[in-house]
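Note that one protein chain of the assembly has been removed; the remaining protein chains are unaltered in position.
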Amino acid sequence: MVEGVNRLVEELFPTLLSWRRDFHKYAESGWVEFRTASIVADRLSGWGYEVKAGPEVIHPEGRMGVPDESFLAQQEQRAREQGAIAKWLPHFSGGFTGVVGILDTGRPGPTVAFRVDMDALDLQESDAPDHIPAAEGFASVNPVMMHACGHDAHTTIGLGLAYVLSQLKDELRGKIKLIFQPAEEGVRGAKSMVDAGVVDDVDRFFACHIGIGVPLGEVACGTSGYLATTKVDVTYTGVASHAGGHPEDGKNALLAAASAVLNLHSIARHSGGNSRVNVGVLHAGSGRNIIPHHASFKLETRGETSEVNEYTLARAMEIIEGAAAMYGVESNVRIVGKANQCAPSPELLPFIRSQAEKVAEVVSVVDQFQTSGSEDATYMMERVQAKGGLASYLAFGTTLAAGHHNERFDIDEKVLPIAVKTLALCALCAHES
Amino acid sequence: MVEGVNRLVEELFPTLLSWRRDFHKYAESGWVEFRTASIVADRLSGWGYEVKAGPEVIHPEGRMGVPDESFLAQQEQRAREQGAIAKWLPHFSGGFTGVVGILDTGRPGPTVAFRVDMDALDLQESDAPDHIPAAEGFASVNPVMMHACGHDAHTTIGLGLAYVLSQLKDELRGKIKLIFQPAEEGVRGAKSMVDAGVVDDVDRFFACHIGIGVPLGEVACGTSGYLATTKVDVTYTGVASHAGGHPEDGKNALLAAASAVLNLHSIARHSGGNSRVNVGVLHAGSGRNIIPHHASFKLETRGETSEVNEYTLARAMEIIEGAAAMYGVESNVRIVGKANQCAPSPELLPFIRSQAEKVAEVVSVVDQFQTSGSEDATYMMERVQAKGGLASYLAFGTTLAAGHHNERFDIDEKVLPIAVKTLALCALCAHES
Amino acid sequence: MVEGVNRLVEELFPTLLSWRRDFHKYAESGWVEFRTASIVADRLSGWGYEVKAGPEVIHPEGRMGVPDESFLAQQEQRAREQGAIAKWLPHFSGGFTGVVGILDTGRPGPTVAFRVDMDALDLQESDAPDHIPAAEGFASVNPVMMHACGHDAHTTIGLGLAYVLSQLKDELRGKIKLIFQPAEEGVRGAKSMVDAGVVDDVDRFFACHIGIGVPLGEVACGTSGYLATTKVDVTYTGVASHAGGHPEDGKNALLAAASAVLNLHSIARHSGGNSRVNVGVLHAGSGRNIIPHHASFKLETRGETSEVNEYTLARAMEIIEGAAAMYGVESNVRIVGKANQCAPSPELLPFIRSQAEKVAEVVSVVDQFQTSGSEDATYMMERVQAKGGLASYLAFGTTLAAGHHNERFDIDEKVLPIAVKTLALCALCAHES
Partner (left out) sequence: MVEGVNRLVEELFPTLLSWRRDFHKYAESGWVEFRTASIVADRLSGWGYEVKAGPEVIHPEGRMGVPDESFLAQQEQRAREQGAIAKWLPHFSGGFTGVVGILDTGRPGPTVAFRVDMDALDLQESDAPDHIPAAEGFASVNPVMMHACGHDAHTTIGLGLAYVLSQLKDELRGKIKLIFQPAEEGVRGAKSMVDAGVVDDVDRFFACHIGIGVPLGEVACGTSGYLATTKVDVTYTGVASHAGGHPEDGKNALLAAASAVLNLHSIARHSGGNSRVNVGVLHAGSGRNIIPHHASFKLETRGETSEVNEYTLARAMEIIEGAAAMYGVESNVRIVGKANQCAPSPELLPFIRSQAEKVAEVVSVVDQFQTSGSEDATYMMERVQAKGGLASYLAFGTTLAAGHHNERFDIDEKVLPIAVKTLALCALCAHES
């Protein structure tokens, strides 16, 4: 079995590279992965997977941070022009860019799910000559959209895994579900797939990330420390007035926002664990001599436990409303992203270790890698664990040219076959776990 | 007539000094002028005035900033021990320390009112050897109560005027009303006397102040620039918690108050005229390692017009409530003082000038003196003017040892006869105005 | 003389309209009035004026708020393509877009100066069908540049005046100076012309504005109430850090800016007169989960007197630096505009009245119109008055489609001949003033 996997993946390696570079070049940000999702759906279908796409795997109300209609329409058109597979686009239209491929062996065995994400960041890719994607011609052609977190690699790994398992179908048992999720950045997409029931029947669940500080050749069987988080967009609307002539007629949205920002950062720590608050972006006002009548800011809260995050968020809401009341401005508050804290199932870690150790290029296996930040695969893990299944979040090490979310981010593509092999073995041996 | 006034006042001069020094020694702050008011009532009665005292001249609900019951009772007892006239005390009991003396000539003529105030400040008088009240033994014996604004002189002037007019009764026409008001400091008392109807029948109204920057020998016929003002006490009540152990359980009244203070001072200026905001005092918290669960602060707003003050006050209320909401603390807001902006009646100024010029010690008369600060006699002026009468607020200059509200404040007592003479002439000639 | 002026201006009326609409269509913002200034210089030269242009009338160090080099170069190219007179462009290159036309009669008499401004606002003009410039095809073709304050009319009035005076040269005495100033918006340009000595020899000085609340047919001989003002741009630079992973490594420029904004608005009022503070625009941060490492804001202070403005500005500087110190961020503070408070010379008002009353279309003349806001012509008035000359700032009424600085601002062009006639008479009769 290991030999079969090895051979298939090695033959596939040049294809993996071309896939990854194609996704990198046509980077698409969250909820507008029209081209990417259409290619994924088309390939899965071609390899014999039952494909579910769009609203049947994305619950409309579970989505967070969806762009407005006109942007969605414009991006769908952009995708069409960049080679999206036309027949699949209607599934995704309106921001439903999720795909699930199902391979049912008909034989008894567990339902085993793998989840990868597909979206790029809102970032302009570097055109520096020593940035390999620029030098080799696969830097993003889409302005202010860049795969600077490695989701191009994740999508590629998902497709590689799909191909390999389709070739080794006779050796599988139970059912395989390959989940291609949109909009992980900003933790906006996973909840809608959970709400659509995508993981309700899953017995074993594997999500993964490349890089995140793990060296090339090392595999972490589980990743801990993801903080529960909520992302909030706030807009204050007041009344403009000439600052010299009639200051008393204004309702000052900037002063309300400045008060909110200061007091948000003053939320008391929680004895139940670490917390975080950040207002990362604020824009306010239209002209120097006008009382600012609008202000908008982007906030996130985090907590070592979901309780700590919920406490912090609840306090944030009080402050946002109180500051608005101080200045008589209207507030509009939208939850645009959410992820929970979640730990890998300890029982699953030895199983993953034993599969990873079968892969020749793996030089080191660790049980748990401690990270920070947030991840919305935790929604899926939580649901699987709640239903009695086991779940983990693996990390596949790779060398990074620059840190995640940097305009010069780049990976060592040798991680691609390592990840495909390890996950394929997890699928093939899942009944032993 | 001038000679009669001159002679009477000059004979009275030593008595005026002893009265003023007695009041200075037994300084009583607002609403507890039990001793002062009882002496005033007793003298007026002795000189043949009809005396109204207590609730018949003080409307209970019009009072602002009244101390609590136990303090009132304790102070009444203190006054009794310091020589208050016992038979008058029942009128004033519970904080109704106002007196009005009426002299009805029975002859046709205007009703002419004079208003003086009787209260001391909450201030500890200096015991420095070069402070004359200390050196000559009439510094205040009441702790943290001091006549540092000259109301001891005002009460004395009112009594002197009462005596002189009682002696010259046959030369008067119409009706004389001498109004002795409590609690001018903090602008707390005048409204209650207006609400009780004290000035409803008044045709000519004269209030006055000594000092305020006018030199000895100068009389200002009117005083302008008093700002409309409101005094507000705010208390926030939150929840205490150990700051190390369970910070999340606290509701932080100090942070709410700090936010309120900053944002109160940020209230936008008004194009309709000058405004002011000040939080003069703030106390919060009980211990370094406890989340502060109480905070209280003293606020005042001012405006060049009543509209500007009302705007500023309304904004202040929004901020006070909004800041409380930010921290989930309960707010308690009390209006403890209020005065309006009011201008002297221009028609009355030449009349006052002509009387002042009859007084030998007056070396200079100005029509209007520009001041700042606030005064609640404006309530009375406003009512008189609204009913068709004329009103002014005079200033009698004197040399000050230190500024008003300073612990070493002292006056040149030569102002006392100047004021009595001028006002007596105003009463005697009022039918000419 | 009046008839000559009347006839000339009436013949010129269609030309005035075409000039004004041309300037409106090719609106150019402050320091990039390359096309406008080149046309002005060319016409003045053609009519026999001695023309001074560029650095000889614009002191480099007196300029405030000049855009960066690349923007200046790009705009000069844009102007060239839009019909700027090529031979004049070298004078203005690099942001020196001022012009002065001099007509020396050689006869004894006063030096009489007229100042108009030429710059547009940074505003996108409305394309609504009922907005006349849009409907009639002369809306601005330059994005985010619009004559929404009437400076297109001012430039036209200056040119019309130049033409008329050139035709009536034999009736003039002394010397005429026509000053076409750049960058009045943001009060950035006048100081540089004063520093270059442009008004040092001026005996009578006339600036003017159309609209500002004065009705069509009315002329105000003087305008009072302009507040002294300073415009300040502030940038804070801190250190970015991941808000979840390493919050302690950041230096938070947004928190520094929020503190600065709140405390700037808390600057105490001044007893010497009205003051204003406004932070009209703030932008900070790059991403929700990043500690914001940059923040920039636009501030203005104003004062009823220059002293009050200087006090407010000095306090603002303390706060800006103190807030930066609180967060360890670097601050960069630039003064980008400045104007003084200045009153018209009272002696000049009757003279202006007598000229305005000669104009048939003028139905009402007022001595002084009370405004608010700020104006940098005050720099010139102040210098002229300091040297012993007389100066005023006239207002010519007109009907406005929408207020100044609104995207639908438009004027009734009948104000153009009224202004040209009145100013021409002021020039012709200046020796009588």
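Chains: A, B and C, in written order; residue numbering restarts at 1 for each.
Criterion: contacts are C-beta pairs under 8 Å (C-beta built on N, C-alpha and C of every residue); 3 or more make two chains touch, one makes a residue touch a chain.
Since this is a predicted model, take the numbers as computed values, not measurements.
> So one chain is hidden, and I want to know which residue out of B:Ile85, B:Ala258 or B:Val308 touches that hidden chain in the complete assembly.
The missing chain is touched by B:Ala258.
> Considering the whole complex, which of B:Pro14, B:Pro108, B:Gly137 or B:Gly280 touches the chain not shown?
Hidden-chain contact among the options goes to B:Gly280.
> Pick out which of A:Leu123, A:Leu262 or A:Leu299 touches the chain that's been left out of the picture.
A:Leu262
> From the list A:Arg63, A:Arg276, A:Lys298 or A:Lys338, which touches the chain that is not on show?
Result: among the candidates, A:Arg276 touches the missing chain.
> Residues on chain A that touch the omitted chain in the whole complex?
262-263, 265-266, 268-269, 271, 274-276, 372
> By the contact criterion defined above, which parts of chain B meet the unshown chain? Give residue numbers in ascending order.
Per the touch rule, chain B residues meeting the hidden chain are 186, 227, 229, 231, 242-245, 247, 252, 254-255, 257-259, 261-262, 265, 276, 278-292, 295, 298-300, 302, 372-374, 405.
> Tell me, which residues in chain C touch the chain that this view leaves out?
Per the touch rule, chain C residues meeting the hidden chain are 245-248, 250, 252, 255, 259, 262-263, 266, 268-272, 291, 311, 318-319, 321-328.
Here is the rule we use: only the chains that are shown with their structure count from here on.
> Tell me which chain's centre, taken as the mean of its C-alpha atoms, is farthest from chain B.
Measuring from the centre of chain B, the most distant chain centre belongs to A.
> When you average C-alpha coordinates per chain, which one falls nearest the overall C-alpha average? Tell me, please.
Given all protein C-alpha atoms shown, the central chain works out to be C.
> With centres defined as the mean C-alpha position, give me the chain B-chain C separation in Å.
That pair's centroid distance is 51 Å.
> Taking the mean of the CA coordinates per chain, how far is chain A from chain B in Å?
Spacing between the chain centres: roughly 69 Å.
> Residue numbers in chain C touching 2 or more other chains?
262, 265, 276, 372
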